[in-house]
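All protein chains of the complex are present and in place, except for one that has been dropped.
Per-chain numbering from 1; labels A, B and C assigned in written order.
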Amino acid sequence: MEFALTDEQRMLEASLRDLLADRLPMERRRALAAEGRGHDQQLWKALVEQGITGLAVPERHGGAGLHVLDAAVAAESLGYHAVPGAYAASLVMAPLALQTSGTEAQQQEWLPRIASGEVRIAVGFAGGAGQTGAAKVDYDGKTLSGRVQGIIDGGGATHVMIYLADGRPAIVALDAKGVKASLIQGLDRTRPLLDVTFDGAAAVVLSAANDPVAARTRVLDAGRVMLAADTLGAAQAMLDRAVAFAKERVQFGRVIGSFQGVKHTLADLATSLEPCRALVWFAAHAQDALPEEARLAALQAKAHLDDVCREVARLTTEVHGGMGFTDLQGLHFWWKRIDTNRQLLGTPERCRHEAAVVQGWVSA
Amino acid sequence: MEFALTDEQRMLEASLRDLLADRLPMERRRALAAEGRGHDQQLWKALVEQGITGLAVPERHGGAGLHVLDAAVAAESLGYHAVPGAYAASLVMAPLALQTSGTEAQQQEWLPRIASGEVRIAVGFAGGAGQTGAAKVDYDGKTLSGRVQGIIDGGGATHVMIYLADGRPAIVALDAKGVKASLIQGLDRTRPLLDVTFDGAAAVVLSAANDPVAARTRVLDAGRVMLAADTLGAAQAMLDRAVAFAKERVQFGRVIGSFQGVKHTLADLATSLEPCRALVWFAAHAQDALPEEARLAALQAKAHLDDVCREVARLTTEVHGGMGFTDLQGLHFWWKRIDTNRQLLGTPERCRHEAAVVQGWVSA
Amino acid sequence: MDLSYSEKYRTLQEEVRAFIAKHGHLSPKPGGGRQKPSPKALEWQGLLLEHGYFGRNIPKQYGGFGLPLDVLELAVIAEEISKANVYPGIMNQGISMFVPTLLEVGTKEQCERWIRPTIRGEVIWCQGYSEPGSGSDLAAAKTRAVVENGQFVINGQKIWTSSAHYSDMMFLLCRTEPDKPKHQGLSYLLVPMKTPGIEVRPLVTMTGRATFNETFFTDVRIPVDQIVMGRGDGWHVANVTLKYERLLLGDANKLTSRLARVRELMERTTLDGQRIMDIPEYRDRLLRLQGEVMASKYHGMRLLTEQARGEDSGLKRLIVKYNGTLIGYRLSSLAVDVLGAAGLAYDAKDEAAETDEATAWHIDNMYDIGLMIGGGSTNIQKNIIGERGLGLPREPKAAAPAGG
Partner (left out) sequence: MDLSYSEKYRTLQEEVRAFIAKHGHLSPKPGGGRQKPSPKALEWQGLLLEHGYFGRNIPKQYGGFGLPLDVLELAVIAEEISKANVYPGIMNQGISMFVPTLLEVGTKEQCERWIRPTIRGEVIWCQGYSEPGSGSDLAAAKTRAVVENGQFVINGQKIWTSSAHYSDMMFLLCRTEPDKPKHQGLSYLLVPMKTPGIEVRPLVTMTGRATFNETFFTDVRIPVDQIVMGRGDGWHVANVTLKYERLLLGDANKLTSRLARVRELMERTTLDGQRIMDIPEYRDRLLRLQGEVMASKYHGMRLLTEQARGEDSGLKRLIVKYNGTLIGYRLSSLAVDVLGAAGLAYDAKDEAAETDEATAWHIDNMYDIGLMIGGGSTNIQKNIIGERGLGLPREPKAAAPAGG
């Protein structure tokens, strides 16, 4: 019984955090957010070198062949540093989709290019993922028509993968004919979403899954765990900053962290946030190792993290006083990241309802 | 525009509180709770003299002919003093039921005896009130058979009024043949509920209402407002005591109310509790004066008060430390009263759902 | 309990309606945030003042309408203006905070000089209280003014000066008596913003917009008589001003209309083909908030009645802002969740910020965080509620010296 990260996972985390602390000071993050492209070639190259792009790609396709838990460890670090750019969809969901729904030839074609960082696939859903917005495409056997909003990892995407209503994913190149893609300048300017209208766009459909809906569910749940892990990292960053601020800031002749008003607020947040890490770890582990618990854990992790971390985001901002509300501290990058993750792949309300269905507490 | 109590209402409140402060010291309340009969003839006599039994009875039947708001003002005071004995059902719901569903002769028969304090009618529902437990009776045109739990104001009751499934209330004497009534020793030993099994018991049915279901709803809503007002009084009593305690109790060389941990808790409770009073007043006023707003206001008042005051009950007990957990302080009488009110005539979950239906937000 | 208006107020109601029917077309569009009043707004302001729908209780000699305070009249006027969706008049810190401060502690000369142009919108004021090092601890202000040749010479920095970039004047809290104890060393000066040595830099907030500023003072010179009350009285004057800030009611009308907007949003937004209002987990959140909003609304009516009677509402008044801000935040959070993924599009920079529904809700949601922080943090508000409202003792004085 070892409920803990392995040494390898700790090393992955440490090296990733070192890299990000070095390459992504606040000014750089702010500049990238101002650009709003959600992609930085220099940072991307560094992440490729770190092996992030190949984490979820099998070794035989040029990746590291790691598990969802490894990917979650990386996601938490990316959230902790509010990293601009693609991850959950392009580097976890898309490779998993190829493995669960692609033929060997399709995997051979796409996975090595994902691992090398050459191809970045944004992922969207034509319904069923618990998101608002346009979500309808028709596939005529060759081409795709329709519109999907809220496509994740739009920044720097070369392709888009859309899950059809029947559970099969279709891949379309963003520079293909019949594709009109808008990078949405959103609340979180470090990770823009895509809004794509298809008008007879050539698509590659992955049809190798025996049960395409179940395969889609696996990808959705893996995505939920990644968002939960990212939110965890972001909330932890905010809490760490608030604690540090409370130890330095003096008001009324005292360090503000010595006031129970501030101290108890931070204690409450730490009390609700710390157990979240174990929930995220378990949910990630379950995706690979405990199929019977995987669904419930992913849904509850997404729902619980979204709710706990929204409170962390609000109250850590409040602890910073006026400075928390300015752009100067940059706290808002994390605030917006947490809020954005919440709206993707199902809000807490939606995830909890699905958790009830999964457990047979209520019929769908 | 006067959103305030009238001078008469203030006087009613003041004299009632004076009386109760005088007649109901903690030892007396404790003794009555130990007896568990939910009725004290001496206290009842004093309340009759004060005119409480006739508040909701029209003047022509020997009462004061006052409105639901007056009754709510009295309910708040009774809750503030955690008064053992009948009120919401016997002195507000039953007289209202007689007025809305009884013939002139029936009113003439019953109302004066309610006003004089001679008759005390406990009220229960054969379904539709949002309560758990047995709630089914058959009426064969003359007699009642079946069982109803959770009948309110069981203490000292002479009769019981059961609302049939069709919305008509039926009155049965508790000493009649075919009636097996158990006074339930409950969480709140000052106001026991009744559990009654009927086996061909003679019943008087009130059939004069054009729309019996609507008439029942009015009675139910008036009952909800009374419970909300009672809960408000009880929570206010707990908060007042916690504030007083926090000003006196010394720990770590300081009055505990000077610690932000305690001060902010009490400030939070006051902030959520104080606006509740206006909501209760409005809901009570609406029952008579604003029929279009009456339903929503009653349901929201019940739900909101139940939720806010449960937190007040928990945290004011905590502020008292260990003493709050003992019987010595007697705080628990209010705690139990608030929890009991919550379970009667619909919990917050049930009331809010009905509020959604009433507003057409969702179909029943 | 009587929720109808008496004859007197119904007459006023009719008057206001007639005024709006006749002049309403001259009104600028309501809303639009903080900016220098347009010529159209100034003209409309003149009309309001002339009819007593603005400055109704300010003495005539200072440009007001000179009637005694009657909060129900004010409520009737506000209600009609809100219903007709016309511009309620210019609202800024000069009008809501500085003018009542002058009326309470200013000299007759100061009142004569400043009130009329301020309420007419011709002179715009900004507030110079907070400093980077003293957000909630205002009395720790470090910006200094020393007297040289019959002038105050000011050096230092203020933050959160919301309208500084287009203001004509600032009321400034600064340290003039450095040798005196913390609270006795401050003065309340009136500073023309065009004075050489003042630099205003925009302060971008988390919304991405620059609605606030930092203001820097380098050897800024003003005459020594540009002061309210005397030297060392600054803390007293500032507290008079803050009292009026806290008296600004958390607006229950705003919560009611916000609730209605969320409800409407839930009725027309769909999630996987289902109306969000039909999803019980969302609906329950709305219903919980409806309970809160109703309680706040009726509480506001209760306060209005007490105010009309000249009663001191004490605790009841102190809780309003804190309570209202939190409910407002929870409402905007629900709206943000209802909008969901499709509502994440956000562009606060251009016109869209005013017209795009999603952006507007997100701005509101973040601004609500700012409101919890601004005007005394939540912790300070809870202290005030606990101490002034419930009579709990203050925190014992810290041994360490003041400052910081």
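Heads up, the rule we're going with is that a residue touches a chain if its C-beta (ideal position, glycine included) is under 8 Å from a C-beta of that chain, and two chains touch if they have at least 3 such contacts.
Remember, predicted model here, so these are calculated numbers, not experimental data.
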{"item": "Given A:11, A:214 or A:289, the one touching the chain that is not displayed", "value": "A:289"}
{"item": "Residue in contact with the excluded chain [from B:134, B:173, B:289 or B:358]", "value": "B:134"}
{"item": "Given B:13, B:188, B:221 or B:268, the one touching the chain that is not displayed", "value": "B:188"}
{"item": "Residues of chain C (touch criterion as defined above) contacting the omitted chain", "value": "280-281, 284, 396-400"}
{"item": "Chain A residues touching the omitted chain (full complex)", "value": "1-6, 69, 243, 246-247, 254-255, 257-258, 260, 262-264, 266-268, 270-272, 274-279, 281-282, 285, 289-290, 297, 300, 303-304, 307, 349, 352-353, 355-356, 361-362"}
{"item": "Residue numbers in chain B that touch the chain omitted from display", "value": "127-135, 149-150, 184-188, 193, 250-254, 259, 261-262, 310, 314, 317-318, 321-328, 331-332, 335-336, 339-340, 342-344, 347-350, 352-353"}
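Assume only the chains that are shown with their structure count from here on.
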{"item": "Approximate Å spacing (C-alpha centroids) for the pair chain B, chain C", "value": "42"}
{"item": "Geometric centre distance via CA averages, chain B-chain A, whole Å", "value": "51"}
{"item": "In chain B, residues with contacts to at least two other chains", "value": "260, 264"}
{"item": "In chain C, residues with contacts to at least two other chains", "value": "379, 382-383, 395"}
